[in-house]
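With one protein chain removed, the remaining protein chains of the complex are shown where they sit.
So, chain A:
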Amino acid sequence: MKRWIGVGLALVLGAVVVLALVLGNGEDGSGGEQRTLTTVRGVIGSEKKPFFDDPAVRAAFARHGLRVEVDTAGSREIATTVDLRPYDFAFPSSVPAAEKIRQAHKIARTYSPFYSPMAVATFQPIVDVLAKAGVVHDSGAGYQVLDLRRFLDLVAKGTRWDALPGNASYRARKRVLLTTTDVRTSNSAAMYLAATSYVANGDDVVTSRAQVAEVARTVAPLFLDQGYSESSTEAPFEDYLALGIGKTPMVVIYEAQYAARLFAGGGAIRPDMRLIYPAPTVLSKHTLVPLTDRAAEVGRLLQEDPEFARLAARYGFRTADPKVFADLVATTKAPVPASLVDVVEPPAYDRLEELISTVEQRYLAGAKPSS
């Protein structure tokens, strides 16, 4: 009985998709072309929404007879709770989430058209203070890094900003912590968890349950002690840009968020703002999992067509051909390194999920009076 209802629902949804196709074909997209377009619907991480909304990107898809409609959701939700039936593709922001969907739907091939390293947006006075404390140093490859090992030591001691020696410029009594999004829902925080778990696990990728329990003890405070955190990656970065050092001295972001603003000009990145990288860092590899045949064409175009690579680079994403991003860096004189040296792999989906769940349990544990 249950199965029949399921099939019936799928049929209804199928009809809705067909209807959407028919209606979608009726109204043309941008570009004023008269040919009919095939609508392809996807659910994506929110940081890629501006890219898909860009008229130039829509026009490029239209030239290939496609109209791509997207809804946004957190990468972890896409892999777990989002009903994927109305969609032709899922496009989470990390390999672990994409891998989970690929296995669940038995998809042979996925596409990873662009990626972005995890980075830290901060300010020159913060860089100076943390350099004095030995936590920030030069990578030797043309950019500065936040040494995660030393940073974790600082956090473990409960260090406050005003307790850092020689700190005259940022006398805040609050704890030295990076601002992140809510690790329970957001991929950027999960990627930060991936990088810090590597360090907490003795410079090795977490691969076992025993390691999860041990590592969680070290990394959970990075999230819990911040207090309230927001669910979308754009929100804390926006605070960083608009409210500055007082609210958000250091925020975990995708490099692409910062690079896109540099490339666009417009003064959003002010002179005292700095982009540094955690050492080690991890790459957020945006991976498209096609659920229907026509979505495979979207994935192929994004990965192979140079026009899409150029468009993606404008949004700060790095693509398979490093030259596209490097050229943009060169022409805009953006202070962004051409390549990064200290990059590690995130844990496999199940281990990362266990790490997140362990942190989540600590949120819940705090729901009871701690006495």
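One rule holds for everything that comes next: contacts are C-beta pairs under 8 Å (C-beta built on N, C-alpha and C of every residue); 3 or more make two chains touch, one makes a residue touch a chain; residues count from 1.
Methods note: contacts and distances are computed from a predicted model.
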{"item": "Hidden chain of the complex, named as in its UniProt record, picked from \"Electron transfer flavoprotein subunit alpha/FixB family protein\", \"VWA domain-containing protein\", \"Ferredoxin\" or \"Ferritin-like domain-containing protein\"", "value": "\"VWA domain-containing protein\""}
{"item": "Candidates A:His64, A:His137 or A:Arg160 - the one touching the absent chain", "value": "A:Arg160"}
{"item": "Residue of A:Ser231, A:Thr332 or A:Thr358 in touch with the missing chain, whole complex considered", "value": "A:Ser231"}
{"item": "Candidate in contact with the missing chain, chosen from A:Thr38, A:Thr72, A:Ser139 or A:Thr358", "value": "A:Thr72"}
{"item": "Interface residues of chain A (partner: the chain not displayed)", "value": "46, 72, 158, 160, 172-175, 177, 185, 221, 224-232, 235, 238-239, 241-248, 266-268, 270, 363, 366-371"}
